[in-house]
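A short write-up of the structure that comes next.
Only one protein chain is missing from this complex, and each of the others stays in its spot.
Note that the chains are named A, B and C in the order they appear, and that numbering of residues resets to 1 at the start of each chain.
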């Protein structure tokens, strides 16, 4: 019998996101599966399994020398909410079973936590019963569930004429500062969403070098959303930036976010940074888009763009200093499991997916999503 | 393709923040007042009016040549929830009446919206009835309500042994990259939280130059939180970063946020960026704190630190290009009202305040705030 | 300094209601005022102070020999969100100052709690700092804030062609089981919404008898909502019943609720209770409306009706047995303050108000409220 008083308590209801189009993520990196429940999808949305599978495949490991060689077929399975390829209005549940895992190598992370991983704080937060195999709930693997949900959101956006794409802005020291449109990215981007051949070479060289040195490398991803009219979003705590950033920081390894010029704007004067209004093709636009398409938390009608900072993968093969939590002595750690020398390429579809979820959530709250999707 | 427009509905329930310690902001820049309701403050917290007033005074305009000369006494008034200087457990309501305003100069923003202000998207979002005098709900003035709420949160944190301070990391091109502790900032910082005399001179010169040129300048603010034990925060969407960033982007002019090294970490290898564990004074710490005190969304026990990018104030005296929404023709605009040449100094207490609100909300959800504050 | 660990905690964020049209109540019975923040009201709603005042006056004490003689002018004051009689889309804050109170007589409730009042459990929940003067947050007085919010909601419903009215179904043993329409109630009801002269006499006699005996009496109130089309509401936990009942039980003294036939339906066979469908005037209706206009949590298109059970006011002048919490001995209590011999008449506008808030919240979530109210 537990004593009633003098207890600490936990409130860990933090696996859901969204007010109107809400996703609830579940599953663990090396448990049976990862999955998601999507509540709030209007009925009548036509969505084929292949469309979801296509998005999930984009973040699948093992499909390139640049990423982890963990083998996962990542086959999606729909448990509820879709019947004959149409959403019914009931919650949509999608799972992706885990196949390839070796729990033994993860046994020791509860004793000698990996530097810059969630191991140590997770142990302090959730105690000895926490599942940290492969990072458990803190693993990048749970983002597969975000991508499955994002596929539904993306389909809705397509029907509204909204498109989005993310691409690699930098890897390590190398940057591609060209501004691309969604169309350009879709047309010219390769599997890693790289468009500039010179930059592509540098990216690949940098990642493979890190891999050969049993090290890792970080980078930045820019996401562009086109087709959102002006005046979408909400005031104060409902700002587009608040909602996108809250979602992005659920992705492991993201350490910063900036909208439009972001940090660069802090170096400018107002007269340089302000975006003058103009009329173009009878519509109100801005001459520049330093604001990233957002003012006062609301859309201006210009493309929304923002950039995420992704740290180098903490999992590296090099020996690292850590602490043995039992002996409370310093020790060394060398990690042998499968891992990505650079997580940036695989994060691209995750950023696109969660952004899609956020945009659908915002537009639903703004009354812009049909109650029922009917064929026309 | 579905037609995008002609769907109508508004869901603007976005003036509240927090799950366990929830603030609800109300009021307008040039209405009667700004105010806040704080729901979830435990009873028995001793808080004197002066403590709240002190924080609110820190962001008050008109107290330096570096900031707006708008005259506001910013006198706080407690409407409910506190009796004889003790919280009762009922919602705490605090208001700050507006005194100095001239609605006439704001009439025209609905016709010729100011570049890089919320005027145009707010008009598109909320229609002709929206109150845009001085920015209405989109004005920096509403942050006074955040500061009033933050004073309560800060008092709670003090009782828990948690302290925090924000300071100016950069103004325009000038940076102060020294890492300060909360104690240093409190001891050595001047009214603007500037500590390095050389940097201070540059800051003042830069702001006054912008002012004399009827222009404005941006900058960066770093916030440090000390005293949070390891293992606080929540998984996935409950990450500390998700919650702090969601709050920060409710502050007008904030365009980016990074935790720890943030964007700089993207240039490093994992072996450089990872923070090795060590034992110091019998406690587990990290040798470096590139992570900003957060791993997997949870606190590591090291100080939490993050940096916000603040754009140059969009309100400038220089003539700017805009559009007349009635005639749909290009036109020029020259703004004459009171404004800040640099909002960075006044944002410091706002960042501290909302951070305090977020930390209290997190710790409440983690069961770390007493049910009742009793004297000992 | 509080010790960090081994603390209990409180999560009292329970003064708000609604997902899309959210009210946040604040204030105490014998503090400075009671008030409410309404978040989510679309801009452009025309609402005069008098319309709000009219509703608030309906529950004002001191206006009849049947109710409490507490003197309150209950003058409403709008602090934010309404400009020139039009909502702006910003949060609407309304306060009602308290005028008549005598804190001294309430001193003793923390020592000798009144039977069937919240005194004792509130003291156990919130500790010695809790404000229990006149019941504090547990007083019927806070429902004045519900009525102020309800006036806004009611105005919205009127624009949508939805009307509602509550009336007394029973007082003590006397029942008026006639089914009235909203039009009949509005046309024929007196100040207490009584329509049947015989029943009216019994009600008045019963209440005055209780008053003369320093006792109190309970009753039932039925509320009818007309004009909601079929197919409104939401599945599972979003049922109309879930949301109305959750709101109703925030009203002190309500002890039960039933929709349509409610408890009486438990005595019937399915073939008696089921409402057969028919076509009337080209529309699908049901021959009977035992369901109270709700099936599966969704509206059927028939009038929604439900009945609330209101216990006799616990405040009575008769001596009662209680316990002295200091001496832990039995003692007697005789209460002398102003009180209502029957709260039922004054609860009518409160039930109407919160029902209006709930219906607006439901319809907003269903996309049925215009984004902006524009004159036509």
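The working rule: a residue touches a chain if its C-beta (ideal position, glycine included) is under 8 Å from a C-beta of that chain, and two chains touch if they have at least 3 such contacts.
Just so you know, these numbers come straight off a predicted model, no measurement behind them.
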Hidden-chain contact residue, picked from the options C:98, C:200 or C:216: C:216
Of C:29, C:93, C:286 or C:355, the one touching the omitted chain in the full complex: C:286
Options A:87, A:253, A:286 or A:300, residue touching the unrepresented chain: A:87
Residues of chain C (touch criterion as defined above) contacting the omitted chain: 7-17, 19-20, 25, 113, 115-118, 120-126, 135, 137-138, 142, 159-161, 170, 172-173, 210, 213, 215-220, 229-239, 241-243, 245-247, 249-250, 252, 254-263, 265-279, 282, 284, 286-287, 290-292, 295-301, 309-316, 318, 320-323, 325, 328-330, 364-370, 373, 376
Footprint left on chain B by the chain that the document does not show: 7-9, 11, 19, 89-90, 235, 366-367, 371
Contacts of chain A with the absent chain, listed as residue ranges: 1-2, 4, 7-16, 18-22, 24-28, 31-35, 37, 39-44, 79-81, 83, 86-93, 95, 125-131, 136-137, 364-365, 367-372, 374
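Keep this in mind: only the chains that are shown with their structure count from here on.
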Centre-of-Cα separation between chain B and chain A, whole angstrom: 26
Where chain A and chain C are represented by their mean Cα positions, the distance between them in whole Å: 45
Contacts with 2+ other chains: residues of chain C: 7-9, 11, 19, 89-90, 367, 371
